[in-house]
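One protein chain omitted, others in place.
The first chain written gets the first letter, and so on, giving A and B; residue counts start at 1 in each chain.
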Amino acid sequence: MELVLKGFGEVVKTVTFRVRRYDPEKKEMPKYMEYKVPVQRGMTVLDGVLYIKEHLDPSLAARYSCRMGICGSCAMIINGKERLACQTQILELNKDLIKVDPLGNYDTVKDLVPDLNKLFKNHESVKPYIVREEAEPYGEYIQLPEEREKYALFTECIMCGACLSACPTMATDDLYLGPQALAQAYRYIADSRDAGFNERLNLLDSKHGVWRCHFAGACSEVCPKGVDPALAIQLLRGVLSKNVFIKYKQNPAKLGPERASIKEVL
Amino acid sequence: MAIENKKGWISWFNPIKYGFDRWLFAMHRFTGIVIGLYLMAHVFETSNILRGPLTWNNVMVFLDWPFGIHFGPYILSALLLVVVFHALNGLRLTIVENGLMLVRPYRPEYPYKPKSLAGWNFALKIVLGILMIVISVFGIVYIFTGVIL
Partner (left out) sequence: MRESKIMLLQYLTGLFILVLGTFHMLLLSVLAPTSNKVLYQYASTNHTLIGGTLYYSTVTAIYHTLLWGSIFELLLTFLVFHIFNGFRIILSEQFPGAKAEKVITYSMLILGLVIFIWGSRTIVLMLLQGGI
C-alpha cells in the first residue's frame, strides 16, 4: 500500500531571502544579498539557508548542527527577532521577504556565524557548577524534588546566545555579564546542593553585574526554550538586596551514602 | 576591541519586535534623562527668586509665553506626563526588580510565553497605567484651566 502525503514536496511559493553578508578578512562593509528560494511545506529558515548554500551561493556561511532545536547553534535574527532558524517555519512567518541577520552584540566570524566567545566566557566566569568545600564525594548530595523545582526552569538553557542579542543593556555595554550567565548564576545559587554564593558574589555585585539588568524582558521574549532569564535575574537580585541586610546563608545538602561503584571508577 | 555587530542605543526604541516591557525600559530611560536635565534647568530657574519680584515675575511670564507664543501649558503637560510615567513605572520596577510579586520558577511549556512578564507584574502595569492616565487628566486639566477636579 502506498501512502500519499498531500502537498508533500510541492513548491508552495517563492520567498526572497535577504541575507547579511560580511567577511572580516576582506576589508568590505557588511552588505545584504537577495536570493529567491522556492518554499515547500514544512521548510524551516535553516532549510532555506541551506538551499541557498547548495544551489545559489556556496560561499554563504551558517552554523547549524542538530536541526531540531537542541544544540542552539543556529540562532539568527529572522525578520528582526532572534529565533532558532531550525525552529522557524518559513510559511508561518507569512512574509514574502525574509531578512536574515547574524546575532547582534557579537563579533561576526563570517556571514551568519556570530563569535559566541563572549557568551561562553561570561558563562564560565559565574562558576556554573556546584561549589563545595569538601573534596570529591563518593556519593550523591541529597535533594528533594521540591528543591529541584526552584531551579529546574533555568537548566533548560541551550546557550544559543539569542538573549544577549536581544538584551538592550548588552547593546551598549560589552562588559555586562548578560542574561544567560546571570540566569545560570541564579540556577546554581538556588540549587540546594551548592555552597558557592560568596565566591560568586563579587562578580555578580560588580559594576557590570546583575544590577545592570533593567528588566526589559527581551531575553525571555526571544528565548527559544522558554528559560525566562529575566525571572532568574530578578530573583537573583532579590537575594542580593536581602543580602545587604541579612547575610544570605546557604544550607548545602547532606552527602548521601558512599557508593563503592563510584570509588572504583575514580 | 569594539564589538563589530553591536546594536547600540538606537535599538532600544525598536517598538514592535520585542514586546511591551522593552519599550517601557526605553521610555523609562528616556524620561529619566529628560527629568534629570529638567532638574538642572529648574534649579537655575528657581534661583531667580533671589533676584527680586520683578525678575521672578518676568521669568515666569517668559516661560509661559516663550517668544510670544502661549506654549507654557504644553511644556508643563508634557513634563507632567514624563514625570508621572517615570514615577509609576519606577514604583513597579522597585517592586519587581527586587524579586517581589513575581511568579515562582515554573516548568516551561510550548509556546514558551515568559511568565515573569505576566501575572502580578502585568496586573501592576495595568493598574499603574490607569492611575497614570487619571493623574495626567487631573493635572493637564489643572494646567490648562486652573480647575481642580
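FYI, a residue touches a chain if its C-beta (ideal position, glycine included) is under 8 Å from a C-beta of that chain, and two chains touch if they have at least 3 such contacts.
Remember, predicted model here, so these are calculated numbers, not experimental data.
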*Quick one: jot down which shown chains the absent chain touches.*
A, B
*asked:* From the list A:E10, A:D174 or A:E199, pick the residue that touches the absent chain.
replied: A:D174
*chain B residues that touch the omitted chain in the full complex*: 9, 29, 32-33, 35-36, 39-40, 43-44, 46-47, 49-50, 53, 56-57, 60-61, 64-65, 72, 76, 83, 87, 90-91, 94, 97-98, 139, 142-143, 146, 148
_What does the interface between chain A and the hidden chain look like in terms of residue numbers?_
169, 172-176, 205-209, 211-212, 240-241, 243-244
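Convention: only the chains that are shown with their structure count from here on.
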*Which part of chain A faces chain B closely enough to touch in the complex?*
24, 80-81, 102-108, 114, 118, 149-154, 156, 165-166, 168, 171-172, 174, 190, 213-218, 220-228, 230-232, 234-239, 241
*Okay, in this complex, where on chain B does chain A touch?*
2-9, 11-12, 14, 17-19, 21-22, 24-26, 28-29, 93, 96-100, 102-110, 112-117
